[in-house]
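After the structure tokens below, expect a handful of questions from me.
A protein chain is absent from this complex, but the other protein chains hold their places.
Let's look at chain A:
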């Protein structure tokens, strides 16, 4: 247990910001791919917009929680 704690302790803040940046890029990429699919191939534009916005909303909330957790870690 202590080894795990030491490992966590050793993680530098810059590394965590890099992880966050990587995830933002990942979500951005997935969003653009999914947006293309929903726009090109769905039948009902209203429904597909709603679903895609749902994905963006949840992803946004999770990213926000990550940012808050990261700031609190460094405070």
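As a working rule, a residue touches a chain if its C-beta (ideal position, glycine included) is under 8 Å from a C-beta of that chain, and two chains touch if they have at least 3 such contacts; residues count from 1.
In this text, contacts and distances are computed from a predicted model.
Peer 1: Can you pick, from "Sugar ABC transporter permease", "YdbS-like PH domain-containing protein", "3-oxoacyl-[acyl-carrier-protein] synthase 2" or "(2Fe-2S)-binding protein", the UniProt name of the chain not shown?
Peer 2: UniProt lists the chain that is not shown as "YdbS-like PH domain-containing protein".
Peer 1: So that we can see where the missing chain sits, which residues of chain A does it touch?
Peer 2: With respect to the unshown chain, the touching residues of chain A are 1, 5, 8-9, 11, 16, 19-20, 23, 26-27, 30, 33-34, 37-43, 45, 51, 55, 58-59, 62-63, 65-66, 69-70, 72-73.
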